[in-house]
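All protein chains but one are shown at their positions in the complex.
Letters A and B mark the chains as written, and numbering starts fresh at 1 in each.
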Amino acid sequence: MTVRRTIFFCLLSLLTVSCSRNAILDQMVAGKKLKPQEYAVLPENDKVRYKDVILRVPAQWGGAILPFDKGPYESPIDKTVHGGDLQTLMGLYNQSLFELQNPRVKVEYINFDMWTDNFRSALAVALSAKKAPAYYIARDLPLTIEQGMYADITELMKKWDQFKMQPEGSIREGTVNGHIYTIAANELGATVIRYRKDWFREAGIFNEFGEPGPRSDWTWDDYREYAKRITNVAKNRHGTAADDAGSLFYTESNGLDFYIPDPTGQHDWIFNDKDPRMLDALKSVREMINNDKSVTYSTTMGWYERHNEFDSGRVGMISSFSPHIARDSITSPTKMGKDTVYRDTVGMAPPPRGKNGYIPLHPITNPIGFDPTLSKEQLEAAFEWCKSWFYGDNFLNRMRSAVLEAKLKGQQSEVYVEYLILPYTPKENLLDKPMEAVFPKDYLSTYKALREAHSPPLPRQFGLREPAPAEFSKAVHALFADAITTQTDVKELLAKHANLINTNIFRFGGKENRDKMRLYIQERTDFYKKYQPTFYEKDWKHRIETYYKVATN
Amino acid sequence: MPEPTPKTQGIGYKTLMAWLFTAPGLIAQLVFGWLPVLFSFVVSFQKYYFIKEPEFVGAKNFQDVAIDPLVITAFKNTLYFASLSIGLTFLLPIFVSILLMEMSRRTIRIMMILWFVPVASTAGITIWKYMYHPNLGLMNGILRGLGLHELKWLDDPNLAMFSLILPGIILFGPGLIYIAALQNVPEELYEAAEMEGASMLRKIWFITLPRLRPIIAMMLLFSIIGSMQVFELPFIMTGGGPGYATTTVVMYIYSLAFGGYNLGKATALAIVLFGVIMALVLIQRRFFPENIDETPKRA
Partner (left out) sequence: MPLITQVGRKRFKVRLLLVAIASFLWLGVLLHLFPVAWMISASMKPTTEIFNEPFRIMPKEPTFSSYKLLATTINPAGQALNVDVFRYPLFVYLANSLKIAFMTVLIQLPITAMAAYAVSKLHSKRTARWLFFFFMGTLMIPGQIAIVPRFLLLSHFPWPTRHVPNFPFTDYLMPSFSFIGTYWGVLLPAAFNAFNFLLFKGFFDTLPTELIEAARMDGASELMTLRSIMLPLARPVVAVTGYFTFTGAWNDFLGPWIILMSEQGKWPLSVAMYKLQWVLTNWQPSQGAMDPAVQALISSGVGYNALMALAVVESIPIFIAFMIFREQLMKGIQIAGLKG
């Protein structure tokens, strides 16, 4: 017995000693905030142990992953070095730089697919399997916020010096009940119209600069008219290509809401099938296809195919995302044909306004949310990383290398696009010539309008629940698809789909939210009074009386 | 006379080996076959949250399913698809197989090999999606070439469902399982019928089809279950559109569960679908039993 006991105690003491030895070593490095110069002189083993804040960065956003195969080279890293893959090397350089600036942080680049069509379950799965990156694109707002998929970053945001530079729209998107959950990435943009300048010249349509294109204050009626004028069936040219999303323009340009407060007060919202302009929207889309014949249409025609139709010269006007137009003019100047100049062929115009002067420009950047399971240190590190990536050292390093690389390859560098669409103020200006020398007037004027535009308040700021965005937009698309592909009476269609949406999506809320609802409507009224006075006078005043009454009892 | 070795002796050993052989399959079937099915009844009474614990909500999920107009649309679409696909494509392989047996052995071999040149399933669906493309697709190209009116195929709500079935009609072919069964029909029966001067149709009706009956009944069963659960075909071809014209029940279950993360309602709908399929299977077994002795009644 005693022998056994002795052995046991010996082992135990050995164990204790070995543990405490590690603990002593750990205390020397861990928990103490080292400066970069102190970190740099640590022995390698301690360096490894000191890095205890893991930051998982999605490689497609602010990172780079070494190539898959080594090809004919010795190793993947050899391939990047000798193959001249500066982008990847810059990613590694930035990784190393950031780790030196923040000695405790260890950056890991991972692949994470955040663009699937069922983003919510993909993210839920990744989070519960602990495979999610530290930050990711925030989609399906505000539902994903309510479900707790992002960390609350209100404190970090308030300390940030560039907080005010974020587009209003992005802040509104990611704010629920006064708490901020998202930050804006560095790509300011909006849904705008991409059009063929040469076709507009042929049709004799010129903007305020005397160049071919629509005026910046054009209306929905102009849009329809222009689409008809540039259509040439003999040449296989159509005014516009519509999938069911493209046809939402009418409602957007009139500032129509798809849902309004429930007048009975039973639930929070109901589908807005009462407004006669909703009927007009459906009719007008149908007429464009059937009477004007200015639209080439298919339900399977998505974003990509719409752009393909445009690029291959069969369609003259499509809805597009502003940064892509600017970027294409730099990266693929001969996209529209070998003998054409992109910036003289492809134009950018803000979306058409409504009759009552509503300005439908909603500038936004990809909102980014953070993993809610991160520790405090990890969250801070992720936030720092984002700053560096958006406009700090990471950004500047990438831009410098892009300028050099472009010069070597004899191309126009992308730095102009990045600066054009940047919402933040970078530490350094790397441009060697003015924007006017690179981009045509319509791009610059659209971006000027974008920076000046204001986004209306959203219900989520007041603690009101909003419908799940993915399902709701799917339901609205189905309504438009039905309107376009069938000949059923639009009134009947609208009633059918309103019933469907009301039963499936809007069965929440109720009387307890009346006060919040009133506050929200008041805020919107103030907003329109201030920023869109014509629309307020001509439209909103009347609309509020008719459709936005909140039941009082 | 060799001595029986001790390890093969006794009932105990044999039973032990039997259970050892069965065990992996048993566990797999229990865990991944039966457990999810039983657990789906639990899920259907709960509301799932992302962070919080699930909440017991009673029959609310079933109530949601009952008042949802889309559920009715989805069931209508699914039944329409099932009846179209069974009505138009179920009988084809049987008759093609019977006809194929008339060819010489060599021809059968060549034809079978060409017929079963496989195309991967998602690839095959994508080819047809390309064929149906309104501007670039071959279907409209053929119609244009023939000087006919072009069709909207997948963009026409009235035509979309038929467009999903059409490849099955155009690509008609024999069924492997029918050919196997046909080879086992004794030739003497046909010879005897020939003596009596029976026509070809009568031979098919009175000899071939009764022999195929159990196989046909089984295939019909699988066909009903399969076509009621159709997912990939409309999911890839149309995504459920235009509007909701091709949204099937399983697609709706999928979008509830993995698009909207509404797991409770999705499972409740799955159980309703299960009930409907079981009812259809019972009807099928009632009116089309596998019994080989019962001769089919004259039409």
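Convention: a residue touches a chain if its C-beta (ideal position, glycine included) is under 8 Å from a C-beta of that chain, and two chains touch if they have at least 3 such contacts.
The shown structure was predicted, so the numbers you read here are calculated from the model rather than taken from an experiment.
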* **Listed residues B:74, B:94, B:131 or B:245, member touching the removed chain** => B:131
* Hey, which of B:62, B:80, B:162 or B:190 is the one touching the hidden chain? -> B:190
* **Residues of chain B (touch criterion as defined above) contacting the omitted chain** => 2, 4-5, 7-8, 14-15, 17-19, 21-22, 24-26, 28-29, 31-37, 39-40, 42-43, 48, 53-54, 96, 98-104, 107, 109, 111-124, 126-131, 133, 135-138, 141, 144-145, 170-173, 176-177, 179-185, 187, 190-191, 194, 200, 203-204, 208, 215, 218, 225, 228-229, 231-232, 236, 239, 250, 253-254, 257-258, 263, 266-267, 270-271, 273-274, 277, 281
* Structure fact -> Those residues of chain A that touch the unshown chain are 59-61, 63-65, 67-69, 71, 85, 87-88, 90-91, 111-118, 121-123, 125-126, 128-129, 131, 137, 139-140, 187, 189-191, 243, 245, 300-305, 307-308, 312, 321, 324, 327-328, 331-332, 362, 364-366, 469-470
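Convention: only the chains that are shown with their structure count from here on.
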* Structure fact -> Here the gap between chain A and chain B, centre to centre from mean Cα coordinates and rounded to Å, is 41
* Asked: Across the complex, what residues on chain B touch chain A?
  -> 49-51, 67-70, 129, 133-135, 152, 154-157, 238-239, 241-245, 255, 257-261
* To do: Using the touch rule from the top, collect the residues of chain A that touch chain B in their complex.
  => 117-118, 120-121, 124, 147-149, 244, 296-300, 468, 470-471, 474, 478-479, 481-482, 484-486, 496, 499-500, 503-504
